[in-house]
Each structure stands twice: as structure tokens, then as C-alpha cells.
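Note sheet for the following structure.
With one protein chain removed, the remaining protein chains of the complex are shown where they sit.
For reference, chains read A, B and C in written order, and residue numbers begin at 1 within each chain.
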């Protein structure tokens, strides 16, 4: 059976069916062995990294992270707050010399408390389950307990997330004037392929690449205010791109939105992040969200080159199902 | 006046004098303008990064981070605890289908609470003060208040910390058998220069490099137990290396120990981290601590090549005086 | 000089003057010795507590605490968030028997992260300063550093906050129909005295009492939504009540609003919580905020008795400048 990649063909009354058929068709379970903990990150080869390093021509670094602070977009959904950063020692104390240090020494120290999914981040393989099953077909309750992800914790990807990055600036491609897709815009396979064709050879996507999809929503949110950036309507990938995500054999994908896929989701009945349900537990794809692709979008548009060396190492928090990150593009 | 770089010449009864003379001699205040927020990170040039990218030959990534979890070395000194990672959604919940999601969707989410200096990290420029003054001569109380570092917060370095990395494996150089310096061993300029000479041309250190000094203590701690890794005796740089750190114009330096410099500190009277007091507020040097240099040490020893592309981007936590990191070496 | 207790006499262009004259007139510094750490809590005598115990006739307990959870009123002002409660062990894990306990044992554990001022709470004596001075005339920087309140931390009041409580239901007194004062309503000495007279003898306020002022705003907020409960317009005490708070020699006072005093504050120029500035550092008065006085208001209105045994012990968090509490009224 062929699964249509045209959103018009989706049965908008049947999320379970549309998810299920894709999950079954694109599933990568067992592809890297029964004990696999990396999913598509296995596709990043040494050769790919050597190729990526060869893309560095300007020696320019662009950080793709949003700020981590209390002014972020989170509003408390499922207890996701913005980061709270507090000081345990400060310069006012040091200047007043009441810290107890000798010889004029003073210091400042700090603490943070934050959800791992609060700002620019990777979703690990234990982040989403499909009918009680996690990546590679494991039972969810044997993978992620209150102690964390006992099997596929993000620490396993500590040395994985360096590869060739490719920016697909769908915002600029589809909306040349504003550079921003409207909220609710479902990015299709045709959009992705059209964007690659328009951007030229440096945008061709292949096995092991980390694909960055710029929608422009983040720039709009920073200009106009967060509004419902954290969970509200947004441009993003259509459920119908699941096959493309599988057959391109990309290693990971990231967007500049809260939730990577289009919102509202493409159903007329209650649905929630159906593409996540297909790609994380079934394809084993690592997903990045809330990346700041504004400066990178401008740089690539200016140079006409859309690929780069991308280093986005997660903090190896033992058992975490995600990680805050500061991804850097090296052009 | 010439300042001796022989530890035997230190006046062990006068930390304030020994610190003060070096602070004055090596101070970089004003070198990059009055508004500077980066210190020696300014020395990383595009050319340096292009050079670094050219060092990638194997396409191999090595993570230099320790694990972030409750089993870490912290014992509560100045409220520095180990990270506490908790789940807000789990696989056991998902499997039991009591999360409230439709179509068989399940999810796991998590939260972390941790000191920014608890594990592998960068010390930002606001971390240490000298007689009430911060980097570039600013008053400490105008830089770091309870709201955080208002001037030199780590977020300013979000796109800075990618450069050529050079491993100086002083542990292997001085202790060929064990590969580990004993606690209390003060690494001197002679050690650093000798190590470079022994390791060969790939170890030559210059402007803009990020120097990694392996003492071997971390490997010992993991083998024998943490003990007093967090603040107790340790090998590390002698105060007398301050001049070398200045004149080499390195961009940053990191070690595999809790505190970068030798402990106990080199004085017979109360002293605390004198080299920090010289290099952070005066030289403007960014310091990395608690890096895991074990695998990298082995790799470099095996290949005979000691330089690499190093990406160690901090989380851009607004106003932070440090950041947890997962530095990656790309060989 | 007599200080007017009529709000009409306030010079609305001069908060510093209006605060300053009251601070000077009502200051209690030195009254309980140079080393005092309790302020007006010293006024609670054993006799007062025996009297309070004698008020218990129904054997009924009413909790005066709001809920502590993420659905609270905080919006992030000065990093005050709502409490974040997470589980480290759960029943879904226990039921699945994957916790590692023997003989069918299962457990649930949890963690909380919260500002001490996020919900029902006491403001300790170190919470507010007047021109750099804390309670009893100490320099603020010698009292509260990044290590906490080194002198007047809330732990000193661990056994203090049990006394006779007196409810002044100004909401019902001034607005018999709705029982709710409008936002911006400044409660005056005349209101307080009138309320006492109307409520009758059980409301007479004297030395060592803990006075509870119900405005009705909390009930409105729960009915209509939080809105700007945390920091927006609210009914509350007028700055002109400072003298009454001093001469009645009450031990503590609490309201059902975010900030105890009327908001907007009673000035035409920038001002912020002027009554706090008078009463905490100068009078040494402990202030309670965000108490839920709805059920108590109904109970007292029904019985015609407005005094009770009140137990509101703070958590003895070492060095805290406030404490979350669950105050209980025993009728």
C-alpha cells in the first residue's frame, strides 16, 4: 500500500489510523540491532563529519539557541515553566567582602531549575511513545520510569550530534516577502523538495544529515511577542512528511517552532502531535525544537550556501528524555 | 620587574602580594575596549576556526563531559549539589494510558535543578572578582547582583567557544606509567613547555587556542571513587603559570579537575584559588573545569596528534556566571 | 508632630517624605534589645496563648492556606513563579513493580521547587529594607547576603507564631452585599476601628494578637480568575494605618491579597509598597500575604465570634526571608 503524501488525502476523522499506517510503514525497529539506543543518529558516519568539516569556509559561528531565562515562552503546560536562574554568590557580596574568602578574592555562583524541554532542545528517543511502546519496540514502562530513561537516555547521544547541517528555509521559499509561514501552515513533501530545488545543490539532503527547517515563526514571536508560541498554532511539518523523513535517512531534524509539526494538528477530532508519534518511537528520529534560525537564515540567504558543520551536543544528563542545547553552526 | 615562573620563588606567606603582582603585570583591561564582555575569547578569529576545521581527519567525535546526575562529586560546598533530574511524565504512566493524550500517544518529560558549576562547565567572566573588581575593571557589584551577571553573562559567549583545541597531556608526560599526576602536584611553565616539546608540533599553542590540560585525576577519581574530588587536593596549574597563560594569548583553558589550579594552593597561610583571581578578572580568561579528558588522552596518545576542532558552546543562560557544557572534540 | 491618619492628607507627590516621617515616628528599633531577631513577635506572651487556647469552643480547624501548585497566581515578577512539584517515584512505577523494593513494597516520593513568597506565606524581618537598613537598624548588607538572612532568618520565629487571631472582615463590613472591597480600595484606620466596633467585643485588638484582614479579593480572584492578583490593583491597607499597626502592638498581620497594602500605592509618582517599608524594617512587624480567609470569614459571620487560636508556624528554613505556611485557625 502506498501512503499518500498529499495532506488532502488525510482522513481528518481518523488520527489513529493515519498515524498507525505510517508507523507501520516507516518503522526502523531492529534496523540497528535489538540493543540500539541511538536510532537514526547511527546514520552519522565519520565520512559525513569529515565532509561537514570541509564545509567550513568563513570560520563563522552562529548560535542557534534561544535565551534561557524567565522571559521565555513557557506558560506552564504540563509543568513546563521557563528557566529559573538564581545566584548563590554575587558581586555585591564580593564587593562588600562578606563572602569569607581571603586575599581580596570574591566569587559568584549560580543555580538553575528548568524543564529540559523549556527552550532550545533535543527530544530524546524516550520522549514519545506509541501505544505504550518506545523506540525499537520496547515497552514504555520498562524504558522511562520516575528514575528517568533507563535505556535510551540522552547521555547515549553525548558524542553523536555533530554532522552536516542543512538549512531548509521554507519560510523564505514560500513567503519571499515576509520570510515567515503563517501559523497553521502545514509544510509538505512538495514544500521540502521545492525548497531544496530552489536553494540549490548545497541543500540536497542525504543520509546522516541534520535538517533545519526554518518557518520564520520564531522571528515573528520575538517581534510581536510570544503569544501562544508554546503550544498554540504554528507552521510546521505535515504528518504526510513522515515518509520523506524516513526515506531520506536524515539523522535528526530541528525547527524554529515549539513543536516541530504543524499546529493545530491536521485532524478534525482530538489529536496531539501525531507526527511525533510516528517519528520518535517508530523511526527513531531525534527532533530539535525552539531553535533560533533567524541569523542562520540570513547568512545562508546571503551566501547562497545552505550546508554547514553543525555541532549540537546534548548535556549528558543521565536518563534524560531531552536536553537543553546551544547548537552551533560553523560556516 | 620580572615575575619568577619558578614555584620555589613564591613567597608562601604572602598570597595577596603574589596575586597582586601578577594581576598587575598580566592585566588585559581595556585591551578590547571598555565595553568588552568576552575577554580572551576575542582572540578566536575566523582564520583560527578555519584552521581548526582543517584538523578533522578521522570524523570522530569525543564528548568531554562528565555525567550530569546525582552520583556526581559535589558534597554541598557553597550549596553546590549534584544535579537533580526528575520526571514530569513517564513511560509507566504512558503504558498505563493515564496521561490524557489521544490516539495512543504517550510522552515523557523532565526537569533539572542544578548548580551551573556542578559538573563539566565553563566559568564565565563574572565568576571571580579581585578586590571587588570584575573583568575589565568594573565594580563587582555593578556586574553581578542577585539578578545575575548584568554585563558579562555567559550568553555573550554563545557563539564564541568554537576553536582549535590543544591537549596538553601533562599526566602522561610527567607520569608515563600511570598517566596520572599526584594530588597536590603544581604544574609549572616548564611542565607545559616540556609537554608541548614532547608531544610535538601538533601541540604548539598560540593565540586563540583552547588549551586542555589533562592531569589524570578524573580517571583516578572514577576508578577509586570521588573522594574529595570536589574541592580537595588535586594536581593543577601553579600560580606561576599566570604569565604563560597571558603571553600565549590562548582563548580559554580547561582541565579534568574540580578547580583548574593546584590544591592545596601554594601558600602556607589561608589562600583560595589564587590563580583564578589573577586570570579571570584580570586576564579575562575563560576557564573550564571537570572535563573528562580520558578518552581524548588515549586517542591523542594513539595518533600522536594533539590538536582538534573543539566545540564547547555554553547554554546561553541569561546572566549566568558559568554554564554546564558538553564539549566535543572533533578529530 | 502628629501624623495624619486620613489618606486625604497624604502628599501624593512625596512617597519618600511620607514614608520617612512614619518610619521615624513608629520605629521600634532597640525596643527588645540590640540583638533582637523577632520584632513584634516578642509581644506574644504565654498569657496571650493561654487566652487564645481558651477561645476554642467548636473544635473546628480551618486552613487559611491557598493551594501550592502550578495553577497559582504568580506570573514571574522578580522570578516569582508558582510551585513546581515533581515526583521521583510514583504509583504507576510501583504497580509495575519496577522500583527495586522487596516483598511487594512500593513507594512514591516528590520534590518541590518554589519561591518562598509564591503562595500563602509570612514575610520575615529580612524581607524589606529602608534606605539600606534592616530591622533594628542593621545594615541590610550585613543581614541578608546571597547566603540568606544571617541574622533574622525565619528559623528564629519557628516557635513564635501561635497566638490569638482576630479576623477583621473589612470586606463584609464595608460591602455587606458582596463582601468584597474593590481593587484600589485603601483600608483606613477608620475602617479598621469601624469594623471592630461593628463586629463586637471578640474583635478588639490588643498586644500580641495576630490580625487577619479580609478584603474579599481572594474570593473574587478564585471566582473570576487570577487576573493580576499577583501584583496588580488590590484592596489593602493604606499607608496611613502605620500608626495604628504600631500603637495596637499587634504581633503580626495578614491579608488575603498579594501585597497586604493597597495597590496602586497611594502616590502619583513612582512608589512601591511604602507601608512595607515602614512596618517591616522599622516596626519589626511580620506580615502574612495571600491567606485564604473565605471559609473563616463565613464561619465568623455565622457565629458572631471573630477571635480564635491561630497557629501559623513557618518552616524553619535557615536564613529564609519568608516562609510558605499553612496557617490554621482553631475555633
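Here is the rule we go by: contacts are C-beta pairs under 8 Å (C-beta built on N, C-alpha and C of every residue); 3 or more make two chains touch, one makes a residue touch a chain.
Source: prediction; values computed, not measured.
Of C:6, C:24 or C:110, it is C:110 that touches the chain left out of the display. Considering the full assembly, B:79 is the residue among B:12, B:79 or B:222 that touches the omitted chain. Only one of the listed residues, C:45, C:178 or C:303, touches the absent chain: C:45. Only one of C:37, C:262 or C:309 touches the absent chain when the whole complex is considered: C:309. In the full complex, subunit B contacts the hidden chain through residues 70-71, 76, 79, 81-82, 84-90, 92-93, 96, 98-99, 113, 141-142, 145-147. Counting over the whole complex, subunit A has residues 84, 86-88, 90, 92-93, 95-96, 98, 111, 113, 146 touching the chain that is not drawn. Residues of subunit C in contact with the chain left out of this view: 15-16, 19, 45-50, 53-54, 56-63, 65-69, 71, 78-80, 83, 85-92, 94-97, 101-117, 126-132, 134, 139-149, 155, 158-160, 162, 269-274, 276-277, 309, 311, 313-322, 324-328, 330.
Just so we're on the same page, only the chains that are shown with their structure count from here on.
Superposing subunit A on subunit B by their CA atoms means rotating through 180 degrees, a value rounded to the nearest 5. By the residue-number overlap criterion, the interface of subunit A with subunit C counts as same, with over half of its numbers used by both chains. Between subunit A and subunit C, the centres computed from C-alpha atoms are 45 Å apart.
The set of subunit B residues that touch two or more partner chains comprises 86-88, 90, 92, 95-96, 111, 113, 146.
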